[in-house]
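Heads up, the thing below is written out as structure tokens.
Only one protein chain is missing from this complex, and each of the others stays in its spot.
Chain IDs A and B follow the sequence of writing; residue 1 opens each chain.
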Amino acid sequence: MKKVLALLLSSTLMLALLAGCGGGQTPPPATTDPNAKVVHIGVFEPSTGDSGAGGKQETLGIQYANSLTPTVDIGGESYKVELVYADNGSSTDKAPTAAQQLVSKGVSVVLGSYGSGVSMAGSDIFKNAGIAAIGISCTNPQVTQGNTHYFRICFLDPFQGTVQAKFATEKFQAKKAYCLAELGNDYDVGLVNYFTDAFQKLGGTVTSETFPSGTSDFTSYITNAKNAGADVIFAPCSISYATQIIDQAAAQGLAKPIMAGDTWDSNKVVEAAKGKAVQIYVSTFYQEGGNPEFDSGFKTFLNSNSTNLNNNGGNDMISAVSAMGYDAYYVALEAIKAAGSTDSKAINDAIWKVSYPGVTGQIAFDTVNGDAVRKTAYIKTVNTETGVWDFEKEQSVD
Amino acid sequence: MQTVLPYLLSGISVGGQYALIAIGYTMVYGILRLINFAHGDVFMVAGLVMVYLSASLPIYVVIPLVLAITVTIGFIIERAAYSPLRSAPRMSIMISAIGVSYLLQNLALYITGGMNQMYPNIPFFTESVSIFGATTKRVTLVTPILTVVLVVVLVWLIKNTKIGMAMRSVATDYETSQLMGIKINSVISFTFIIGSFLAAVASLLYFSNYTTVIPTSGAMPGLKAFVAAVFGGIGSIPGAVIGAFTIGICENLIKGLDSILIQTGIIQQGLGLTTFSDAFTFALLIVILVVKPTGIFGEKVTDKV
Partner (left out) sequence: MKTSSPLSKQAARSRVPEIITGCIIVAIYLLVFVLEQVVSPGSMLFSVLKKGATYALVAASMNLLNGFTGLFSLGQAGFMLIGAYVYSIFTIPVEVRHSVYQYYDGGIIQHTLPFFIALILGGIVAAIFAWLIGLPVLRLKSDYLAIATLGFAEIIRAIFQWGFLGPITNGSNALRLFPNFDSMNIRQGGDPSAPVSIYFSTTSAFIIAGICIALIFMLVNSTYGRAFKAIRDDEVSAEAMGINLARHKMLSFVISSFFAGIGGGMLAMFMSTVQAKNFTSGMTYEILLIVVIGGIGSLTGSIFSAFLFVACSEWWLRFLDNEMFLTPPAKIQFIVVAIAIIAAISLLTYFRNRHASPKKRKRVYLLTGIADVLLLGWLLWFQFMGGYQMPLLRNGFRSVVFAVVIMTVVLFFSRGIMGTKELPDLIRDIGRSGQNLYHWLCGKRGTGKSLKGGANDV
């Protein structure tokens, strides 16, 4: 009986707490204008988990764009753009509820996510709610395949894999490659697969291995790479594993180049490689210096606030995903303008026709899957002495 | 030999680190009959403390501080989460341990903001050295030596000191020792202190080698160390150490098995056996439980009716 009483009492308390906080959920007084019309854009990004660092950098790009252009004109009226965040935790089992969270908040369009697996996991929820999503750096083809609501502004893995294979054979005359992927990570496994295809077509041989999630001991994998006599190592995994792989490769004195995809374009990787005898090459969407105006503006934005700086990994180096996030925001605004309403269906239809000159290049979508048409990737390498990214070359296929 | 040596080296190294964690499990289990699921997370917390302290303090100040803080955390956990449940059913106290583990992981997630933390370089440990043609970090070689030294000290402590005697007595018969005037609570606290101290040392060694700390860093090493403790016969310290080295070596050999088999020409194509590097540990556990449930060095326990 007492238990029932306690239960009743605690549920009343719970309600009181919710009510109390419900009352408190108002934004700071300076920015509230009760009459302003608002359009909500969902930010579906990981801020925790293996891809947390990348997701935060992508979000920073979106936030920077939002700080520059906080309103959008719809049918002659100015609407305030409000970003709604949901953390998908880098994991496919948390992604659906995070997506549902955005849907229940009534967003008109969704940006994200960093990581292909979580994008696919959230995809159905957006589809059922009739909301379009614009992928920023999810490069796996399956994200947009066979649906009309998921778009993306980056290149695809078949392209990226081919670029890497070509670069490996041209630059290093590589004949043998060792590929390393995380088990169950769609991004890694997909990219390794396309790289393998392309590399074998160019006459090379590939040894592939996978490691379980949460691995921190990469010594044996590096040994395997040595034993396989690989000329290059292709390890397009999450940043948290990247730093370990670099560290172990340096510790074991592995003199072969390590190549990876766009995930490795992060200051964490530079930090890990600085002062060590390793060669790292990554393919990516944007090279710092590509648009000086964006670069300087974004750096000011990062330095203006310690949280921003922290979220960027502690320094003001610009990641390609930030530039992509910045572009994605403007693509979404273009679509909202073209749709002339905040209705998610209308926006979905409008995205197909958007063409926008972004800092990472011209963005337009193909008519089949809604993928951005991109022809080149940038290859960067870590300068281990100064600890910055050096531009290697612009690589395209054919 | 040249093929297998690098795997053996990393196996021995990681085995030593598991051993230090496993001792904490085996001692606590020996006395309280509790699988302290939070032990692996204490190990992770020690890593995080190191990361945060070393941002502002010199390394030779930080290391003793890390050891002290970890020991305090271990002590507090025992007092707050386990000692109130001393007379409760065994399942409750195990659930409490799971709850503590959940709490520590979530707390770590909150404090780090979900970002991976880079472990600081400990100057002597992290330099590369070459041994029989295999290059590795110096910590790989330091680990087994340090482990053996610590274990010898610990065994001596348990054999020859008063508190060690009390621990052995409590492990043999909880109730009778209480009747004999042994202060059970301080013995248990002391056990947790030793366990946490060794976990902190293990974290220094482990994270110097594998430099990233994340909130779940402790989960897998913790489980594996526990398996090592069961393998060697729970309650037995030499057993835990031997079990840990066995598991560390086997695990790394599995990771390299494809490569070794290909090099020796037994198979042409990889079998993807690396997938099983974690699962193997558990397979080993089940085999040992079925064949000899008390482990290699365990004593037969009779059921009291």
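By our rule, a contact is a pair of C-beta atoms (placed from the backbone, for glycine too) under 8 Å apart; a residue touches a chain by one contact, two chains touch by 3 or more.
Please read these numbers as outputs of a predicted model, since none were measured by experiment.
Asks: Relative to the complete complex, which of the depicted chains are touched by the chain excluded from display?
Replies: Output: missing chain touches A, B.
Asks: For the chain left off this view, which of B:197, B:226 or B:245 is in contact with it?
Replies: The single option touching the absent chain is B:226.
Asks: Please pick, from B:70, B:96, B:143 or B:177, the residue that touches the omitted chain in the full complex.
Replies: B:96
Asks: Using the definition of touch stated at the top, determine which of B:8, B:118, B:261 or B:289 touches the missing chain.
Replies: Checking each option in B:8, B:118, B:261 or B:289, the one touching the absent chain turns out to be B:289.
Asks: Counting contacts across the full complex, list the positions on chain B that touch the omitted chain.
Replies: 29, 33, 35, 80-81, 84-85, 88, 90-92, 94-96, 98-103, 106-107, 109-110, 113-114, 219, 223, 226-227, 230, 271-272, 275-276, 278-279, 281-283, 285-286, 289-290, 293, 303, 305
Asks: Counting contacts across the full complex, list the positions on chain A that touch the omitted chain.
Replies: 1-4, 6-7, 9-10, 13-14, 16-21, 23-29, 47-48, 85, 87, 91-93, 96-97, 100-101, 103-104, 106, 117, 120-121, 124-125, 128-129, 142, 145-146, 183-186, 189, 193, 210, 212-213
The rule is simple: only the chains that are shown with their structure count from here on.
Asks: Hey, which residues of chain B end up touching chain A in the complex?
Replies: 3, 6-7, 9-10, 14, 109, 113-116, 118, 126, 128, 130, 134-137, 209-212, 214, 216-217, 219-220, 252, 255-256, 258-260, 262-263, 270, 272, 274-275, 277-278
Asks: For the complex, give me every residue of chain A touching chain B.
Replies: My answer: residues 46-50, 52-53, 56, 89, 183, 207-212, 214-221, 223-224, 226-228, 239-240, 243-244, 247-248, 250-253, 268, 271-272, 310, 313.
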